[in-house]
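Quick one: the structure is below, questions incoming.
Missing here is one protein chain; the remaining ones are kept as they sit in the complex.
Let's turn to chain A:
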Amino acid sequence: MRKAAAAHEMTASGHALGRTEATKARLNLFETIRPYLYVTPALAFFGVFFFFPIAYVIYLSFHDWSLLNLDEIEWVGLANFTALFEDADFRQVLGTTLIYTLSTVALGIGIAFFLALWLNRKAKIFGLVQAAVFSPHIISLVSVAMLWMWLMDPQYGLLNALLEFIGLPGYTWLSDTKSALLSLIIVSVWKGVGYNTLVFIAGLQSIPRDIYEAASLDRSPWWRTLTRITIPMLSPTLFFLLVINTISSFQVFDTIYIMTQGGPVNSTNMLVFYIYEQGMDFYNGGIASAASVILLGIVGLLTLLHFRVMEKRVHYR
């Protein structure tokens, strides 16, 4: 009896052992695939809406095709790219985009920085000014463009009225090849400076007050406090603004479309507008795709460069 009972016990425990091992294996498998299950929805989303379009544009850039006849699509290799770089117009477009980006980023960030230094105070009036400076950011770019077209109107515009008031001759802002690009830069800086200022103010406010107090006990003159303490401590903010401002400047479209249509004499034609023109007006799908790939490459490279340079320079606590 006792033996039988013991044997029975043994088989029971043997069964139990087998079962736990199987369960364990199943659990292990589940543990391995579980993280992938979690990220699948996000991956699917990014795949459909980001990676696929990017890959498709790259694919299209090696083909000759037109929006008018999507069935006729012909492999041409690098022909679209060589055509672009041999085209003087495209080189001009690239140059203009570069000048525009450098100016908007430098002015937009520079002005915002000093505005932030000035506005970073407690009194109510400074809060009001902050709100005023920020307000262009919440207006649609189309309205901003329309507003500035009116301000820059050679005959009825407020800007020329002001110039006349102080005794200077009026100016043909948007219809002169010398000033059209500058006008676009002004509009973009005006629209973007509020946002940059706000981000800078947030950055300034995150610098502990006692560091400035220590500096005042160290007899630090204001300019040295600015260059040795404030600016280095703001470097993460500065870096962030540089990246997003550069990217958005490279992608300027709305103001060109509304205010100048790339003119006069192509002087304000920039990359995204050029892509739009090629694809939508001239039905050069292949050229437009190739230019898009170039834009992607430039922005990607710049971002990478920013990260590389800033990695060493930016102070993170």
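We take it that a residue touches a chain if its C-beta (ideal position, glycine included) is under 8 Å from a C-beta of that chain, and two chains touch if they have at least 3 such contacts; residues count from 1.
Here is the rule we go by: contacts and distances are computed from a predicted model.
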| item | value |
| --- | --- |
| Which of "Transcriptional regulator", "Stage V sporulation protein AD", "SN-glycerol-3-phosphate transport ATP-binding protein" or "Thiamine/thiamine pyrophosphate ABC transporter permease ThiP" matches, in UniProt, the chain that is not displayed | "SN-glycerol-3-phosphate transport ATP-binding protein" |
| Among A:Ala22, A:Ala214, A:Val265 or A:Met280, residue touching the chain not depicted | A:Ala214 |
| Residue of A:Gly95, A:Gly127, A:Pro232 or A:Gly300 in touch with the missing chain, whole complex considered | A:Pro232 |
| Residue numbers in chain A that touch the chain omitted from display | 208, 210-211, 213-221, 224, 228-229, 232-233, 235, 315, 317 |
